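Handing you a structure now.
One protein chain is absent from this view; the other protein chains keep their places.
Going by the order they are written in, the chains are A, B and C; count residues from 1 in each one.
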Amino acid sequence: MSSPPMLEIAGLHVVFGGLHALSDLDFAVEEGEIVAVIGPNGAGKTTFFNVVSGMVKPTQGQIYFEGRSLLGLDPNKITARGIARTFQNVRLFANMTVLENVMVSQHCRTRQRMLDALLYTSRFRREEEQVRARGKEVLGFFGTRLTGYRFDQPASVLSYANRRRLEIARAMATSPKLLLLDEPVAGMNPVESAELTQLIGKLRDEMGYTIVLIEHDMSVVRDISDRVVVLDHGEAIARGTYAEVSADPQVIEAYLGRAADGN
Amino acid sequence: MNRFGILTKARQKRRGIPLLLALLAVFSLLAMSCGNDDDDAPAAPEATAAPEATQAPAAPEPTEAPAPDPRGDALGDGSLGIVTVSTGEGIQIRSLNAISGPVAFLGLPNQRGVELAIADYGDIHGFSVDLGTPLDDLCSAEGGQAAAQTIVADEQVIGVVGTSCSGAAVAASPLVTQAGMVMISPSNTSPALTSDFEGNPGESYNVGYYRTAHNDLVQGAAMANFVFSELGISAAAALHDGDPYTQGLAQAFSNAYEEVGGTTTGIVGINKGDTDMVPALTELATGSPGALFFPIFPPEGDHVAAQAPTVSGLEGTQLLAADGMLVDGFLELADSEGMYFSGPDLRFGSNVNQGTGRNADQILAAYEAAYGELPSAAFWGHSYDAATLLLDAIAAASWVEDGDLHIDRAGVRQYLSEVSGYSGVTGSLSCDDFGDCASQKITVIHHESAADIEASKNNVVYAYP
Amino acid sequence: MQLTAKQRTRVDWFLTILRVAALVLIGAGLVAFVAQVVDSNNPFARWANPDAINLTGRQFRDLVVAGLAQGAMYGLIALGYSMVYGVLGFINFAHGEVFMIGAVTGAITSSKLAEAGAWEDNFVLCLLLVVVLSMVVCTITAVIMERVAYRPLRGKPRLIPLITSIGVSFFLQNFILVLLGPGTKTYPRMPEWLTEKRTFLEIQGTRLLVLAAAAVAMVGLWYLVERTKTGKAMRAVAEDAEIASLMGIDVNRVIVKTFAVGGAMAGVAGILWGLLFNSVLHTAGFLPGIKAFSAAVVGGIGNLGGSMAGGLTIGVAESLGPLVILEPLGVSGPSQLRDAVAFSVLIIVLLVRPSGIFGERLPSEERT
Partner (left out) sequence: MTAVADPMAASTGDTVPETVRRRRVLDQNWRELLKVGAILMVGQVFIALSGMPVSFDRRLIIDPILSLGYLSLLWLPLVVGYAVGREQALEGMMAYTKGGREVLAGAITGVLGNLGLTLLVVGITHFDIRDPLVNWSPQLLELLEFEQSVWFGALIWLGIGAATGAAGGGLHWVGARNRRTVITVIAAVSSAAVLESVITDLAQGFHIEAVANWLYAPKRGLTSPAAAVVAGATILAVNAISALRARAAHRLVSAAEASPTESGSTRGGRLSPRRLAGFALTVAAVIVLPLFLGRLTNELLANVGLFILLALGLNIIVGLAGILDLGYVAFFAVGGYSVAVLTSPGSPRFSPEMPWIGALFIAMLLAGLVGLFIGAPVIRMRGDYLAVVTLGFGEIIRILLLSDWLSGTFNGAQGIINIPGVEIFGLTTVRGFEPRSVLYLVLFFCAIAIYVSWRLENSRIGRAWMAIREDESVAEAMGVDTVSAKLMAFVTGAVLGSFSGAILSAKVGSIFPHSFAIIVSIVILVVVIFGGMGNIAGVIAGAAVLIGVLGGPNQPGLLQEFAEFKILIYGALLVWMMLQRSEGLIPSVRRARELHTDELNQDAWLRAQADEADDASNPGVLDGQGPRP
């Protein structure tokens, strides 16, 4: 690939009051890849997502998306550029309906003005229809779980797994190029987890998303990731395929060794 | 007063209605619904007198030949309509004062003054007087307007004693007067509501508006003359609290003072609720005024009096205040010693209200007995006088016929406009062409000792005019 | 450390302009004031405001002292805001009313004592009694308030207790109004030695007393929070109530204690208010309460020293600001704008330093 990587991070430092959450991180994602970021708790994985999505300002370093710097952009501008994320501790708009959740996240892809809404212009009606249709489409990606009568249910009544699914749908609705998934299968049972893993594969293959995911579940990481980056204490201690990484003694010591005991 | 099962007041007789009648009424209404659009629309604003228009009860003259007989010498030409009070009903008048909120201290004594006056006055031609629910002007234009709508909606009402606040009167008086009623205020002092004494009606003057309170212009001039001529001080400052009344009075003082040759070194506003007056006083101090006039109210006035002597540059400044500060609580403070107070002549002494024959002491005694405290502001007497004026006017403009009382609205106005030398507790009242009825006598008292405030209240050192 | 290049939106530009404009205005006012003092005929002073008044040194000092005394009072009330904010993370709007109740209690008891003749005979003892009584009443009020209005709302979205506290505030204010009437409640006359105008450095005795009392209260509170077990528990709850409860701290007790201490402080402030201004009204708590909260924010909420500093800042600013900044700029009747100045201080501080002057951290967004 001659073109620059889709996401490129160079020399990234994040310091919280003396604590180095991330130090000198270099990272790149090519278009169409699925990259897993793993590491023990507190390794800086979520901070890494926060920085990329603009919710945390880096202390030092550069972030390029499709060759353009993301530094200093507000999160909504970054989303508009084509990066969407989910949250580790599911953060839905709990009192909005399922459909509204995916409609609101198309905000940056729609253009209607207040005046359109007030005058009920044809542009408004057309766009509302599109937003609604697109919302139903992304919800339909998860089978019938989020469709039908679910459309008008408040998000707060969904089951845990469905909330995770809705969060992914909400991120998809922003029409991103790069999807950041923070522990997408956490709290799911093995069957659900396998199903979702399959869907994430589909996301890349059929929808063409590039995906970075944080995951603790090694079976998921093994199944879908093209590459794995291991973080520990804010530093990337290993990168490569799952096989390579899992053989790395440093990684085993830092992470897999303990996890393997647990399994 | 009404208690469980105890009914002290005669009830109005009621007609039972058969259901059929009600149904009929509904149908007739449906039939007429297009036409009844205007039945209670007010008279057009331009026409203050709408003869024979809205007043429902028919005037007796055209129907009965020997009309002059029952009518006797009741005043009025019927041009504003005639109100009929049937047997067993009361004559409706209203009180409209600020009885809630931060200015309740001003409005409550007014309302109570009216209540006492009605009690003392007794019946008119055998008909009792009904004050209804005391209305609240909320000391605001909106409140005054809404209350005025309540008043004018009842076509039986003859007149209103109120408002407390000039701002409320601006909105209320056009409504009330255009309905043919009269409005007598015990405590409005703004020149805009009456006139400037030079024949120019104020911006908000309406025919049918009267007041027993003085005009600010008089008080401003009185204080200005006193300071300049009597005290011989040629530079003075004024302070107000952002209230239309205090601001207007401070301004009137300043204008009059410059007119007589003095120099106003500054007019400064504070805010209601302020406690630390040092900044405002320092601002005034930089002009080195010889006198400081602060026509405001407690508690801000207390703070001004207490803090002024501590402010560098105001140590020797003579402090002066207006009737608003003329309350016992303030006079008892050492800070107030040596101050001068302007205000309506409150030496009621042996003045007797000619309507009820009571003097100030008797009224105050009744006040304390009924309400358990002495009045919290000075205008209770003006209010008492305003009420008896209204009642006298009603008595003069009404007659009994077939057991009903008829009151001529125009007669009520005629009586009030002709008031001259009326003896009230507040002095001799005479109404001018623009409704200023007060004696307009302003006195300045000198408060010499906080230990003997009664002596100070009578220690009049200057009277104007 | 490399500064991240922040892309500026239109709002950011607008805010920058606002910040600059505010600072330029303040600066221009100050310069004009100094120019005025140096030589009232110099061209700049004449251009800024030809009629500008000239403060004498004494007047300037008096303004500062009056501002400090008023500010110390704000600071004392602000301590209560700050403590409750620290522990519960919401503004207890009604705290100003607690202060008012303290002042009213003081007015009633002291005038009763004066009626009995004790006030003049044994002033210091009476004053102590009044202070203690007022603290007790305020503490009880604060604790009842917490129990009835706030405890059931713990864990609700953060706007809910805030709105409730506005309701409590208006309820308490009018509770006093309907029970005690709209009249001013006055304090009996103070002994000469206290009110004397030139006790020390030609400053009024009462003002000195207020400053001293504020300092003592401040130190006492600092000791309580930093050195005692209760204080440690408070800080723990402020940090994370859930974890504190896991560590064996009775969160409810700590919260009640916080309210009680805040109430007691308000009681002291109420009496000082009475001593300084001699009278109190049922509305006396609202605006000082809001300003005290502003003080807490200006100083950096949750920081006790900051609250006191914020109080003094606001007090001095509203005392000096009109004459030192507005008046030289040609604003007529600037004293009338003092409340506007106080709120402007709050707005400008938040514009320039969103966490307040001494605020190190913003309490975490997530806390509800």
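Assorted remarks:
FYI, a contact is a pair of C-beta atoms (placed from the backbone, for glycine too) under 8 Å apart; a residue touches a chain by one contact, two chains touch by 3 or more.
None of these values were measured; they are calculated from a predicted model.
Contacts of the undrawn chain with the visible chains, over the full complex, involve A, B, C. Per the touch definition above, the residue from B:372, B:403, B:421 or B:465 contacting the chain not shown is B:372.
For chain C, the residues in touch with the chain missing from this view are 9, 11, 14-15, 18, 90-91, 108, 149, 152-153, 156-164, 166-175, 177-181, 286, 290, 293-294, 297, 331-334, 336-337, 339-340, 343-344, 346-347, 350-351, 354, 362, 365.
Although one chain is not displayed, chain B still touches it through residues 1-7, 11-12, 14-17, 21-22, 25-26, 28-29, 32-33, 36-37, 40-42, 45, 99-101, 104, 132-133, 135-136, 138-143, 145-147, 149-150, 152-153, 167, 170-171, 174-175, 178, 192, 203-204, 240, 242-244, 246-248, 267-269, 271, 371-373. Think of the hidden chain as still there; on chain A it touches residues 53-55, 74-76, 79-80, 84-85, 87, 91, 93-97, 99-100, 103-110, 112, 114, 116-118, 120, 124, 127-128, 131-132, 148-149, 151-154, 156-162, 170-171, 174, 186-193, 195, 216-219, 263.
Going forward, only the chains that are shown with their structure count from here on.
Rounded to a whole number, the gap between the C-alpha centres of chain B and chain C is 40 angstrom. Separating the centre of chain A from that of chain B, both taken as means of CA atoms, is a distance of 73 Å.
Of all residues in chain C, none touches 2 or more other chains.
Residues of chain A in contact with at least two other chains: none.
Considering their complex, residues 102, 104-105, 242, 267-271, 273-276, 278-280, 282-283, 285-287, 298-299, 302-303, 306, 309-313, 329, 333-334, 376 of chain B touch chain C.
For chain C in complex with chain B, the residues that touch the partner chain are 53-56, 58-59, 62-63, 66-67, 69-70, 182-184, 186, 189, 197, 204, 273, 276-281, 283-284, 287, 318-320, 322-323, 327, 333-336, 338-339.
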